[in-house]
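Missing here is one protein chain; the remaining ones are kept as they sit in the complex.
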Amino acid sequence: MRLELRGITKTFGTLVANDRIDLTVEPGEIHALLGENGAGKSTLMNVLYGLLQADEGQILLGGQEQHFKGPGDAMRAGIGMVHQHFMLIPVFTVAENLMLGNEPTRGPVLDLASARRRVLEISARFGFQIDPDARIEDLPVGVQQRVEIIKALSRDARVLVFDEPTAVLTPQETDELMSIMRQLRDAGTAIVFITHKLREVREVADRITVIRLGQVVGEASPTATNAELATLMVGREVDLVVDKAPAAPGADTLVLDRLTIADPLGHLVVNDLSLTVRAGEIVGIAGVQGNGQTELAEAILGLVRPLSGRILLSGEDVTKSPPRRVLDAGVGFIPEDRTEDGLIKSFTIAENLMLDRSNGAPFVRFGSIRQAELARFAAEKVEEFDVRTPSPSEQVGRLSGGNQQKVVVARELSRDLKVLVASQPTRGVDVGSIEFIHKQIVAARDAGVAVLVVSTELEEIQALSDRIAVMYHGRIVGVVPGDTPRERLGLMMAGEAVAA
Amino acid sequence: MSAVPPVIDAGQPSRMNAALQRILNGNWLVGIVAVVLSILVGSVLIAVTDSGVQAAAGYFFARPLDTIAAIWESIAGAYAAFFRGGIFDYRAATFAEGIESFAESLHRSTPLIIAALGIGLTFRAGLFNIGGRGQILFGAAFGGWIAFGTDLPYVIHPIVAVLVGAVAGAFLGAVAGALKAFTGAHEVIVTIMLNFIALNLLVWALNPGGPLRGQGSSPLTPPPPESSLFPFLFPGYSVTAGFLLAIALTAGVWWLLERSSLGFKLRAVGENPAAARTAGIDTKAITIIAMALSGALVGIAGVELALGETRRPFGSSIDNGVGFEAITVALLGRSRAWGMLAAGILFGIFRAGAVQMRIAGYSDDIVTVVQALIVLFLAAPPLIRELWGVRPDGRRKAAKA
Partner (left out) sequence: MSTDLVNPMTTSIQRVRLVSWKAPIGYAVIAALSLLLFVGLASDGVATFVLTEADAAIQLAPVDVGARAFGTIVAVLLVLLTGVAFVLATRRRPVPVWLTLVFGLLFVVGFLTWAAGAATQTNTLQVAGLLAGTFGVAVPLIYGSLAGVIGERAGVVNIAIEGQLLFGAFGAALVATMTGSPWAGLVAAAVAGVLVAFVLAAFSIRYFVDQIITGVVLNLLVAGLTSFFYSALMTGNPDQFNDPRLAQFSRFPIPGLSEIPLLGPMFFEQTLIGYLAIVAVLVTWFALYRTKWGLRLRSVGEHPTAADTVGINVNRTRFWNVALGGAIAGIGGASYTIGTGVAFGENMTGGAGYIALAAVIFGQWDPLKAALAALLFGFTSNLGSQLSLIGSPVPSVFMLMLPYVVTVLAVAGLVGRSRPPAADGQPYIKS
């Protein structure tokens, strides 16, 4: 069935998320929708799926104009979606998730047997092995995604939207997903593939539409080069190469010694991991999201207590220290999710800048906050870190993502550091701010700070790191030089130990 | 909702529209509309249950004016009594006597203000202390125990009672805080349960032979001695030194919340506990401290109820609904120290006015209804906006149709 979007416009307050977007997807075609984070891809798909209503524009399916009031309408019309954050209920079984919203019943009672049969039937078509009675929360991420696909197919979707489906997958799982997508295409399904990863687009797409800042900026064929696509996507040449001198590493500053961490369910998310970061070098931790990087970073700060192993800071054991002591010992911490863990949106920039120094000097005297001192400091940092804001007393929530992140970086780098742990330091940040933040991190290294960068963006790891440690299933599968080729890193991210 | 970063500015909304938004978002108009609407509902209730109105309504079609007159009479009578009791008694011989009503209102507002300060403090820390009743009972019990159990000089006696009551309330608050911090038990559930545990403990202590039981046949404490009572501020007026204490505590809570390092951490934990924890703030300690401070303030309100307001032997109903009413005061005051002082005085007027309404033959429970309605309307500015003809998402109703 042919999908046609005509002139879709969607605004949120003053933000125009989609600006007169046209898009056509033919049956038996994989149409990639390429764009940066925040370009408006997900908004467009939410409009298509009935989760949002467009302000203007038309949706046509097989030539018929559609009016979706909710996802139910879209589903009935034959649109299926594999969501970036899986829309599965963790405590339900596979079969229960499959039938939710479209329940087979006998009288008022659910017909579980027929739902089970449906799971097995569709699984068999693609060679999946899925237990219909397994609870979602007990399944690995890759399998959960397959349940999402089965769920869409069980409703006879003829247009299937994949929203950033590879973010949580290893390169191998990604390859398998690509072959599933081709299989679906060959069976006549129209596929929309939303992504910001150039390599995947060129590998699988039949046609490519690029959007930027809510507008379609061009179409491209899969034969286009990476550079051409990237230029379309960001509007100018991407230059993720950071100018930096060779590292001059000093003493072992951060030492992780046989660290093991369990999550609340007992999964060993970090398993017997050892790693050393020296003063004046940047060690990057590469890996697919969800392989223990988050927990590792949180353990260094003292937010998570390891099951066993030691964390040494310049020789001092801080394994069981609370965050306060770790911060005081000279650790800077840029959390991977700034709005969740890094900032308090309703606080001002100034208040956020003193967040990790709320106990004593320089901002607190006799239990009282020194307003004048804080204001002076905030004005200075806003200037130094190029935070674009009308005033340091502006609420942080009103700043753009890049400027918010600069506030976090400014706060962490304004203390005397021995170690900087930076998780996803530029996630959701505009290109200009990325360059700025990267330069600050390199400057910290040159000043003798031991830097640990955790990122799921391989480009970022490659641009910043002096050494790269690849993490897989809670272990470090190898530590390699910063200029290791991408293909090699990809294999390691899939769990292949490096032949030293 | 606010997840959308304001990267692109697609022109300002029209000036008229923005002004409307600002007025409707502003607290003061919402507050006034809430109060007016609530009083309107209260008036309807008074009118329909009034026997004179019911009688006149029986021959409404014959003489409709009678019904309207009866309605006016019942409502005007009720609110006149309310005014005489809560603000100024215009029937009194002198101004000094007339203003006794307002002094009484200040007197009755004292425990509300102090308890609301405690509950508002937890709101700011992202916590919800519904344990006001239990903490008041604990404060009153232990403060009372100091009053009739020890022999201390004037001035010192109530001060010691206040301190001991504060500690007792703080203990109960800290239990909820500690359970929240260390086991994740929801403080709402725990404080509700602690209310009943405290109530049963007090009932037990007031049983014959119990540690707080007085001489009489009813389950009441012994009378507190004169030395332990809160002194009156002016001869002939009921307002006591407790009201000065309430103002001092308001100032203290203002400094704590808006100016101190502890308050900064408390607000940080309230707004975003994960970020506070990542910034090295000990969220568990802050949770316990906030609940303990809150319990201490509410406990002081309990002492005030026993030794400032009641001044006589008291039983297990000493809290007199203050524990829950203080929640509404804290909400009305938007958890800002001076806002809670003002809201407390307003509700003090309600409490004093209700007494006069009862004397005048009206049911004083209507005051509780009006208070609850005010908070309901206040809690939902979108509701008021909707009554105004604007949809919850800020668009005019007409725009969609």
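Read from first to last, the chains carry the letters A and B; within each, the first residue is number 1.
Heads up, the rule we're going with is that a residue touches a chain if its C-beta (ideal position, glycine included) is under 8 Å from a C-beta of that chain, and two chains touch if they have at least 3 such contacts.
Values in this document were obtained by computation on a predicted structure and should not be read as measured data.
S.K.: Touch as defined at the start, partner being the missing chain; which of A:H83, A:R185 or A:K381 qualifies?
M.R.: From the options A:H83, A:R185 or A:K381, the contact with the absent chain belongs to A:H83.
S.K.: Specify the residue from the set B:L194, B:L245 or B:V355 that touches the hidden chain.
M.R.: B:L194
S.K.: Out of B:F171, B:F232, B:W255 or B:F324, which residue would touch the omitted chain in the full complex?
M.R.: Answering carefully, the residue with contact to the hidden chain is B:F324.
S.K.: Check each of A:G63, A:G266, A:P390 or A:P481 against the chain that is not shown and name the one that touches it.
M.R.: Considering all chains, including the one not shown, the answer is A:G266.
S.K.: Which parts of subunit B are in contact with the chain that was left out?
M.R.: Residues 1, 3-4, 45, 49, 51, 128, 130, 179, 183-186, 188-190, 192-197, 200-201, 203-204, 207, 324-325, 327-328, 331, 363, 365-369, 371-373, 375-376, 379-380, 382-383, 392 of subunit B touch the chain absent from view.
S.K.: Provide the residue numbers of subunit A that touch the chain removed from this figure.
M.R.: These residues of subunit A touch the chain that is not shown: 12, 49, 51-52, 70-73, 75-76, 81, 83, 86-92, 96, 99-103, 105, 108-110, 140, 142-143, 151, 170, 172-173, 175-176, 262, 264-269, 271, 307, 473-474, 491, 494-496.
Operating definition for what follows: only the chains that are shown with their structure count from here on.
S.K.: Compute the distance, rounded to whole Å, between the mean C-alpha positions of subunit A and subunit B.
M.R.: Taking the average C-alpha coordinate of subunit A and of subunit B, the gap between them is 46 Å.
S.K.: Residues of subunit A touching subunit B in their complex?
M.R.: 11-17, 38, 213-214, 301, 303, 322-324, 326-328, 333, 335, 340-347, 351, 354-356, 358-359, 364, 367-369, 397-401
S.K.: How about subunit B: which of its residues touch subunit A in the complex?
M.R.: 2, 4-13, 255, 259-262, 264-265, 267-268, 271-272, 274-282
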